[in-house]
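Just one protein chain is left out here, and the rest sit where they should.
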Amino acid sequence: MLEKQSNVKAWLYLLPALALLSVFTFYPLFNAFLLAFLKDYVYGSATGFVFMDNFKNVIADPNFNQAVKNTSIIVFVSVPISVTVALMISVLLNSIKKFQGLLQTIFFLPYVTNAIAIGMAFAFIFNESYGLLNLMLSWVNIDPVDWLGSWETGMVSLLIYTVWGGLAFKIMVFLSGLQSIDKQYYDAARVDATPKFRVFTRITVPLLSPMIAYITVTSFIGSFKAYRTIVGLFGPTVLPAGTLPDESFITIVGLIYESLSKSDTPGMVSEAAAASILLFITTLAFTIVNMWVSKKRVHF
Amino acid sequence: MEIKLQDLTKIFQAKDKTETVAVKSLDITIPSGKLIGLLGPSGCGKSTTLYMIAGLLKPNNGRIFFGDEDVTDMAPEDRGIGLVFQNYALYPHMSVQQNIMFPLENIKVPKDEALVRAQEMADLVGIGDLMSRKPKQLSGGQQQRVAIARALVKKPRVLLLDEPLSNLDARLRLQTREEIKRIQRETGITTIFVTHDQEEAMSISDEIVLMELGEKRQMGEPQDVYDFPNNLFVARFLGTPPINMYDGVISKKNVLVNGKAIGTTKGADGEVFVGIRPEGYIIDKDGPLELTVYMVETIGRDTALIIKVPNTENDTFRVIVDASERIKPGEVVKMKIKPKKMFVFNKETGELIN
Amino acid sequence: MKRLFMLLLVSVFTISLAGCITIDDEEIDCELYPTHVDCLEDIDPTTSEAPGIVNVLDALPTDEIIITFWHVYGQEKAALLNDYIVEFEALYPNVTINAESQGGYDELRNKTILAITSNNTPTMLVGYPDHVAGYLNGNAVIPLDDFILDDTFGVDITDFIDSYIEENRQYQGGYMYSLPYSKSTEMVVINKDIFDANETALTAAGVALRTDAPYTWAELDILAGILVGNGANQCEYLINFDSAANFFINSVRQWDGGYTNSAGDILVDNANTLAMLEYVQDRFEDKTFAIPLAWDADYGSANFQEGDSCMTVGSTAGIKYNVPTGVDAFEIAVAPVPQYDLDNMSAVQQGPNVAIMEDTTDAERLAAWLFITYITNAENTAKWSMLTGYLPVRYSGYDSTIYQAFLTSPDADYKYESMTANAAFLQIGYNDYDPAFAGRVTSSGARLQAEISMKALFAGNATAQQAIDSILSQLGVN
Partner (left out) sequence: MEKIIEKLNLKEFWKDLKKFRFTKANVRTIAVYSFLLLFAIFVFIPFYWMILTSLKTLEEIETALQPSLWVKFKDMAFYNYYSALQAAPYIRYMANTVLIAFISTVGTIVTTISAAFAFARLNFKGRDTLFLALIATMMIPGEMFVITNYLTVTGLGWASPFTQTFPEAIMALSFPFMTSVFYIFFLRQTFKTIPDELYLAAKVDGTSDFKYLRRIMVPIASPTIITIIILNAMGTWSAYIWPNLVTSKEEYRLVTNGLRNAYTQNQGIAYNEAMAAAMIVTFPLLIVFLLLKKYIMRGVSRAGTKG
């Protein structure tokens, strides 16, 4: 990095983005923080300030513990798996010649696939009596499982679905990163008789580390906010069909949605804001750790 | 390790199916322990040749031998070569030490031994005190040495260098080429190095191979090639300032330029090119050539006379004479030619006649 | 420097926020907001005195009036609505009505809540009672009583179906904040071919096909004994209930158990509700009753058409989905929904009402009111009903010549709609509405828990007591 500080110029380059972000991102963010400390806010007016009440209400929600549990599992299981799988696919895809274009196109297709179609397809994959997954399991003599019928199996399905949902973007980012790695490094590694796996771990991964850091940080942030994928799989009740709410797949953002859906009731928007702040603090702490770790490992 | 290239051919196919012959039926034998420069203008196939020797490119035809061993179908990692890339291809995320040790790790050299060997090699190339730095904290010359150390550390049978000096500034280039020569002498590894810079090639190579359009034009010790160019291309390519090329005629074993005989030849009568090295002129008031001096450049011990000669391929020629000769612009000087500095070429084939 | 910048940033935001959120714990100024809930005295719905809180103009002003009407109707119904608008605009040339679909009910409600916050509301909108209850938290809709009782522009409120009026009067103070518009109820669709094939057995058991009166749950047991099974003229399940929530709520009423009230109290913790759930669970187990979960579906219509259930209970507005098509099509009959106790009959009523927003001028309010009375007049409510599957909101709508013709001798194209309307008509006397409330616990939240419990009961994942406990704990009742 250059030594010279160029304050004025830098702010000039930042101006267009910051101007828009101030109005449409920072201002709402500050507003959300403010809302969390208002009393009985509804329809733009409140009766005063409170300190912790809205936060206490969030924690007192009967589904709060369930939401924390679900969110944690999704975050800490799906992200490492999806990043690893996407990285493997990208590297292998980048290494082949025949059918490369065709396969790339297929891997990007989820981006242009309609959400209803995705929901339907997964309903078909996970269906107990005629689903694709059970069909495949029957080949290895495993009895059919009602994948969407309970929390445990539902979580497995959800994780598969979540990994699937994130693959396209991650592959796209990794491929664009791989494309910008100088090919000479690979020639050098070949001449030095580097085994394929070592090329991957010692050269590709470090050289791709800015992109891996990006994907890791944004995926963690994204999966802390998981909810829409769950609605896609389990419907708006986020419940395996025919179970009671103690098997719910509610997440923190689910709680926020629920509160927001009652925004015509005094205090509910503030509760949503309070829950957002709790999520924000958790995610921020985690992201700082994440970036601190990656700063040590990312070489650029 | 002697390296033998037999009938080596490489054809590249573009997306629109047009084919380019990069290397054409190349036969070269590189004696063991020598430093060989592959020299030629850009696009002549020299890097392609190097990459085929490295195994990074597969020839369409022909064989490559290391000693008696046919390595044509061998993967690069099995050939036992060290390769220094034009941009060095140092791994940016590894320190100098890690970069140098990397090839050793691949062949599972124990860590203690690897550390010692890396240090030895770093000392050999003179960067022993920079081991903990990252490549981007190094100057171009230092990076270049790291690249050489990395190539040498696994004791390769052959060292290949791809335009290793092109990214360096003039002073550093001079210094580094001596360094390369020294390292090569000390290690005794057969070394091939690719360059488009004739001075570079001539100054450090034991032998040079001149290539044009994918074909070998001449091979030999630098001075021999300079003194006895086989053909028009070699004569033109080597030498700074370049050779002066006249249209001439052979008539009864005499070489005539502008109707004046300037020397003799064995060749048959006909139109020819006559090349005279700038240092091949002697001032002689009985000389057959009458030259009008256009400008005078004095460079140290030599003086270059710039002569305008109309209707030749580049109409300014340089003639180098001793600095003691006081000649002014506008003067007409009579010259004769040193016999060994005149080359007569067939106008069609470009072959030397002499 | 950095600190100064942050300080500046914070102060800028604080200032800008001040313009957006008002902190206000003072008393409501009733002179300024005469229609605010806190300013209204409770009224007696039976009195014919106008409360005098909304100013009804003597005549519609002649200058241009633009009305925005937010609804949820897709292309077909929107086109129909547009016909009414064209007619209305011909009657009142200075009035323009912009009717805009907002997508679904949730989108409409969410947008309205934000629009109220930013004072950008439309003139009028359609909405469910719980939506209106929520808008009332922001004092955003006006009571219509002054219009209803107005000498010039008023309507005969006794002409509206009583239970619809009750639904629209359930809010605080007993005011009427909305007028019924697109109402529906449930009915049962019967696979007539199967009933006919078993005619002898059914007649012998005293449960022959009947559409002029509801079956009782006891009769359903008898029907199940004959019709449920794997035989050629049998079904896997006897009767499917499309809406598990409605099934729960309506059954509770029929069993005289408790569900909720307009104050937002959760009343499911009682012996009758428990008994009902246990009874239903037994019927789930012996395949007398089913819900669409049986086929992993949202609605049972496709499986009813497949013959998987002999009867299916669904919304009157959804009859077309239950009419079999294709080569295996069978004949259907439509009857009132089954009742547990003929002395305590109940059928759900649902569908949106229409309300006028507070943030409007007197002229706009009057024009909107005129439009509401226009689309709900006898002829128009009848036509709207015939074409959409909803039900007339006025007795005079039922009595109109066109509707009578539709009920008694329908066009071949409207045969099933007519059957449905006849069944619905029989239930007019005992339709019940779902109490609406918007608070930390909402009436729609309660519905959702009722549905979840019913499904868990069906799937065998909960006992009746667990189902009740789950509702209580989810709705924050300990």
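By letter and in written order, the chains are A, B and C; residue numbering begins at 1 in each of them.
By definition in this document, a contact is a pair of C-beta atoms (placed from the backbone, for glycine too) under 8 Å apart; a residue touches a chain by one contact, two chains touch by 3 or more.
What you see is a predicted model, and the numbers here were worked out from it, not measured in a lab.
Looking at B:T48, B:Q184 or B:N231, the residue that reaches the missing chain in the full complex is B:T48. Between the chain not shown and the residues C:E107, C:D156, C:D341 or C:D411, the one that touches is C:E107.
Annotation for chain A: contacts to the undisplayed chain at residues 1-7, 9-11, 13-14, 16-18, 20-21, 23-29, 31-32, 44, 85, 88-89, 92-93, 95-96, 98-99, 101-118, 120-122, 124-125, 130, 132, 164, 167-169, 172-173, 175-177, 179-180, 182-184, 196, 207, 210-211, 213-214, 217-218, 221, 224-225, 227, 253, 256-257, 260, 263, 269, 272-273, 276, 279-280, 283-284, 287-288, 291, 300.
Listed here are the chain C residues that touch the chain not shown: 1-2, 5, 20, 66, 68, 70, 74-75, 98, 100-104, 107, 110-111, 114-115, 117-118, 120-122, 242, 298-299, 301-302, 305-306, 314-315, 317-318, 321, 325-326.
The definition used in the following text is that only the chains that are shown with their structure count from here on.
Listed here as common contacts of chain B and chain C: A.
Each chain gets a centre from its C-alpha atoms; the one nearest the centre of all protein C-alpha atoms is A.
Remark: chain B and chain C have CA centroids separated by 91 Å (rounded to whole angstrom).
Contact of a single residue of chain C with at least two other chains is seen at no position. Within the complex formed with chain B, the residues of chain A that make contact are 182, 184-185, 187-188, 190-195, 198, 202-203, 206-207, 209, 299-300.
Within the complex formed with chain A, the residues of chain C that make contact are 10, 13, 16-17, 20-25, 106, 109-110, 113, 116-118, 131, 134-135, 137-138, 140, 293, 296, 438-440, 442, 445, 448-449, 451-453, 455-456, 458-462, 466-467, 470, 473-474, 476. Against chain A, in their complex, chain B makes its touches with residues 54-56, 75-78, 81-83, 85, 87, 89, 91-94, 102-103, 105-107, 134, 150, 154.
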